[in-house]
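Excluded from the complex is one protein chain; the other protein chains are retained at their positions.
Should a chain be cited, it is by its letter among A, B and C, assigned in written order, with residues numbered from 1 in that chain.
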Amino acid sequence: MKLVYFSWVRERIGVPEEERDLPDSIHIVADLIEWLIGHGENYAYAFENAQTVRVAIDKKHVPHDAPIGNAREIAFFPPMTGG
Amino acid sequence: MKLVYFSWVRERIGVPEEERDLPDSIHIVADLIEWLIGHGENYAYAFENAQTVRVAIDKKHVPHDAPIGNAREIAFFPPMTGG
Amino acid sequence: MARIIVQSAAFDIAAEITRMADEAGTDCGAIVTFTGLCRSEKGALTALELEHYPGMAEEEIGRIAKIAEDRWPLDAVTIIHRYGKITPGEGIVLVLVASAHRAAAFEAAEFMMDYLKTHAPFWKKEHRTDGQEGSWVEAHNRDDVALGRWQD
Partner (left out) sequence: MARIIVQSAAFDIAAEITRMADEAGTDCGAIVTFTGLCRSEKGALTALELEHYPGMAEEEIGRIAKIAEDRWPLDAVTIIHRYGKITPGEGIVLVLVASAHRAAAFEAAEFMMDYLKTHAPFWKKEHRTDGQEGSWVEAHNRDDVALGRWQD
């Protein structure tokens, strides 16, 4: 699974993207965030206010309770400031 | 007094502008329109629906009951279609 | 102070935007432009001929710009209105508004256009492709309705 990070989520985690093998216990986005937080302080810092972090599965916005299914790419980022 | 006409008011009256000496009996715009209508069919045609004709005194919009006072120039024209 | 121009020549939108960006400086966040174009009315028209009231046209447009500048926080306003013969696809009117805030820029531009439609002393005569005498474009009731939105 390809995970990508943007803006201060990227800065806190320390890498723009990574490949991860996800355990079968991960069903929804919130499970993945919980699992990542267990991988180090950088992840804990990035997700310290997890509810503010936005998520996209295969480049489409999804809520935190969205099923991961056969996603190829999951992105985490702060609220957008386009325009 | 300088009278100026635009658009179909001008076409119906037949001249773009003219000088007129107004009698003392003319106090407000409506008096002037009434007086002009007496000057020929072209004026009667231009003011056949007098309430639709807009008026400006010295280049400022005024209602038909506006006093003429010391006006130098009075303009008559259809509703504007600017923009 | 708004930049108000009444002219028969075509206008240069790019030059006006550049000029406005320079004038508004580096704390202007938004520039909204409106360009009103001559329509062919599905091929029925060869041109519109705009008659205007010289002097009053500039005054009225300036008055409209002043109302907008008093109502919204604007950094710059430009209005250019053409007169004379204008062919389909050509610009008739150009409104530019610069502001730190996008909502103010949008609202002020739309407000000024609604006012210009009903208050600027211009009249449009149609020139028809079929050679018949064209008629004067009538004022639309919908333009008065549009204007009504801005009354408090």
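Assume contacts are C-beta pairs under 8 Å (C-beta built on N, C-alpha and C of every residue); 3 or more make two chains touch, one makes a residue touch a chain.
Values in this document were obtained by computation on a predicted structure and should not be read as measured data.
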item: Omitted chain - touching chains that are shown; value: A, C
item: Touch residues of chain A, complete complex, unshown partner; value: 4, 6-8, 10, 56, 59-61, 75, 77-83
item: Residue numbers in chain C that touch the chain omitted from display; value: 12-14, 17, 21, 25-42, 88-89, 100, 102-103, 105-106, 109-110, 113, 146
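In this text, only the chains that are shown with their structure count from here on.
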item: Contact pairs, highest-scoring chain pair; value: B-C
item: Whole-Å gap between the CA centroids of chain A and chain C; value: 49
item: Chain B and chain C, separation of their C-alpha mean positions in angstrom; value: 26
item: Separation of mean Cα positions, chain B and chain A [Å, integer]; value: 73
item: Chain B residues counted as touching two or more neighbouring chains; value: none
item: Shared interface positions of chain C, touching two or more other chains; value: none
